[in-house]
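The complex is shown incomplete by one protein chain, all other protein chains being positioned as in the whole.
Presenting chain A:
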Amino acid sequence: MGHKSIDELVRAEEGLVSRSIFVDDEIFQQELQQVFSRAWLFVGHESLVPKPDDYFVSRMGTESVILTRDRQGQIQVMLNSCAHRGMKLCRYDHGNNRTFTCPYHGWSFSTDGKLVEKPGELVGVPGHATHYKGELDKKQWGLKTVAQVVNYKGAIWATWDADAPPFLDYLGNMRLYLDAALDNRDGSSGGSEVIGGVQKWRVKCNWKFAPENFIGDLYHDISHRSVDIVGIGPGGGKGRRDPSATRSAICFPELGHGLLGRLPFYEEGPYAPQYARYPEVEAYFRQVHEQRERTLGSAMRVQTSVGTIFPNMSFHGRQPRTLAVFHPISATEMEMWRMYLVDKDAPEAVKEAARHYFLRYSGPGGMTESDDMENWTGATEASMGAVSRELYFNYQMGVGHAQPVPEIPGCAVNGEYTEENARIYYRRWAQFMNGLSWDQLMAGSVRVEERAA
């Protein structure tokens, strides 16, 4: 690293971002500290832990964490590392446990509020009376737990930072666009579930390539021409998606979140048939469309194609409807996770049609996504050299053309093709990397109002 300052590395106003932030080991270590140990991170979905004592092993930054539902039904997130000498407590991807017992020396930890005051507290120590002479203070040696955890419409978010603002403030009005993904297709609140199983795979690229892509890089659509030609859309025929209204690049400049989607609108268009080959699926989508009209009336609503919540969670809001998280492994490798969302109460045939479509679209075997990873790994590899890493990436498309969205405080729109969304993402990244306090980080944010509907 040429020891440039963060402000030299990210010259967001000019649309310049140094390649070194995608390949440099020192910057990577700094990110773990400044970004991943402070920001709100997506750790999973409640449907991964439906019953008491269910757990799912997730990640926050490079660290393994246990997402569990305790016997009182509360979701807890704890570091998956024994307080005694660090051994990984949970060696399975998921399961059901009353206590977590360490394989190394047998310390055990519990989340049961009947046994312990604090989730993750140490409850069992072999030889506590004899070897420790009863002198070990169990209360002090529980598992490290996150400072805050939130279940937002089934999506679970956590932060290690007790000073981080409430999740809804961190999310800001991006909430409207996240809602559009998490809410039931009939317009009612929440009600989605993850199709069983999480895809996890390694990609030799810097983790930031993916959220940058999903924050609104419509420009790269050209790299998906091969799948557009083939046409894998749910209704058969051309293209690979639902028919959709013109998409705009929409962002929340003070918060670093953004998306491709629709500006606020007040009326559903007429239902466009798309599943002619599957009458039951067609009937469902027609019915939820009509229900949606009744539920929302003339209230304001939005639509999301793809979006990113800073720093490393992205989602597809329509079809395919998925959640993705990009876990850092090293400066030049990430682990990508994908989960697939459906309406919990949709008929089985609808869930199956959606599942097949999602799997052929996304994930490593997805006919669309496979080409994305090709781009990100190619760009990472070609930025590793002593010469190349000193160069800047160009994000100059549409500088200075952002317009406010009057209906949504804190929101800006940039037309269809722009790199403004990436610029605000890297500006946010630079603010975190510069170690700004939460007061400074949240200074420009707008208070969020409850959604009317």
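List of remarks:
To be clear about the criterion, a contact is a pair of C-beta atoms (placed from the backbone, for glycine too) under 8 Å apart; a residue touches a chain by one contact, two chains touch by 3 or more; residues count from 1.
The criterion applied here is as follows: contacts and distances are computed from a predicted model.
Choosing from "3-phenylpropionate/cinnamic acid dioxygenase subunit beta", "Menaquinol:cytochrome c reductase iron-sulfur subunit", "Chemotaxis protein CheA" or "Oxidoreductase FAD/NAD(P)-binding domain protein", the protein name stored in UniProt for the chain missing from the display reads "3-phenylpropionate/cinnamic acid dioxygenase subunit beta". Remark: the omitted chain is touched by one listed residue; of A:30, A:108, A:151 or A:370 this is A:370.
Interface note for the absent chain: among A:10, A:227, A:250 or A:331, the touching residue is A:227. Within the complete assembly, residues 91-95, 195-205, 223, 225-227, 229-232, 335, 338-340, 348, 351-352, 355-356, 359-360, 363-365, 367, 369-371, 373-375, 377 of chain A touch the chain that is not shown.
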